[in-house]
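Shown here is a partial selection of chains from the complex, left in place.
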Amino acid sequence: MHKGRLEAFSDGVLAIILTIMVLEIKVPHGDTFAALAPQLPRFLSYVLSFVYVGIYWNNHHHMLSSTNRVNGRILWANLFLLFWLSLTPFASGWMGENHFAPNTMALYGFILLMAGLAYWILKNAIVAQDGTNSVLAYAVGRDLKGKSSPVLYGLGIVASFWNTWVAGGIYVFIALMWLVPDSRIERTLEEQKPK
Amino acid sequence: MHKGRLEAFSDGVLAIILTIMVLEIKVPHGDTFAALAPQLPRFLSYVLSFVYVGIYWNNHHHMLSSTNRVNGRILWANLFLLFWLSLTPFASGWMGENHFAPNTMALYGFILLMAGLAYWILKNAIVAQDGTNSVLAYAVGRDLKGKSSPVLYGLGIVASFWNTWVAGGIYVFIALMWLVPDSRIERTLEEQKPK
């Protein structure tokens, strides 16, 4: 099967997740800037979640560009990833609504952890199809970022109950770590394509 | 007519259905896990519906990959399928809101039954266009899953008024039965393509 529809469908779901998250920022009834202030936590929560979904789209884009065909296992691994990402608006909304309270930050971290896990499963499904000599297998190599993320999410979840600023710092740090697109794949693809 | 836009449009509608269903899970006002608990039935309802829409996307993907052109009859059969699937968020939300009460489970089963019927009409429209010697006609063969599903949905609807656990079990069973992508089509396509 060609990967075209998988990409199109994932793009659609990610685009909608990104856009409905903005609906969590409620239009205030007053027309003063003071009336806007209570929306600030929701706005900050939206910014963080926008960056996370943007990172997933970006890396999904890279990962899929290294393969051509998709099998049933990849289709379902991809849906499993979209499932966890689709819960981001809920977790993000709850966190913003409650001003980054401990429980809400722990749930947010848990959703991110599960999305990270699903991404890892998807990566393995692609490598399993293309073989360990494939572009992707070669490119991800030791995969330090992939291996450290679940540990960091776990730390973030634990830290939520202790100090929410530390938890928030960890989530921001992971985002920054991933913000750099997966240049390993980009470089490897570059080298392999004669163009 | 080429099938590209039919696929793109269906992907769009299915992606949106998948994503707006998550809006049925309301962000609670409290920040305790206890405040989350009342959302559990809505969450379970979301998981089941996510899997169903995922299955439809998956099999739609397979079915369309076996044909190249679409005629007016196929376009409308496809819209008829999208219509019933578009009612899934409503039925799913009603079921979750009311903790899987009998009537809500019966309606949920009815929507699934109609979507299954529409899928069957779409399949026939494609076979009618491509001829009984086509890849699809050959692949679906006796079509046990397709023939047993309406009977099972019917049983689920009746069971809703008797024991909602049985009805839920039937709906989960049908989902699991379909989770395996239509390997008949995949295999037949594989055999026919020299690649």
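A and B label the chains in the order they appear, each numbered from 1.
The definition used in the following text is that a contact is a pair of C-beta atoms (placed from the backbone, for glycine too) under 8 Å apart; a residue touches a chain by one contact, two chains touch by 3 or more.
In this text, all values refer to a predicted model and were calculated from it rather than measured experimentally.
Sequence-identical chains in the complete complex of this entry number 4, based on the file rather than the 2 shown.
What we mean here is this: only the chains that are shown with their structure count from here on.
In the Cα superposition of chain A onto chain B, the rotation angle, rounded to steps of 5, is 90 degrees. Residues 1-2, 5, 8-9, 12-13, 15-17, 20, 24, 72, 75-76, 79, 82-83, 86-87, 89-90, 93-94, 97-98, 101-104, 107 of chain A are the ones touching chain B in the complex.
On the chain B side of its complex with chain A, the touching residues are 7-8, 11-12, 14-16, 18-20, 22-23, 25, 27-33, 36, 47, 50, 54, 57-58, 61-62, 65, 179-181, 183, 186.
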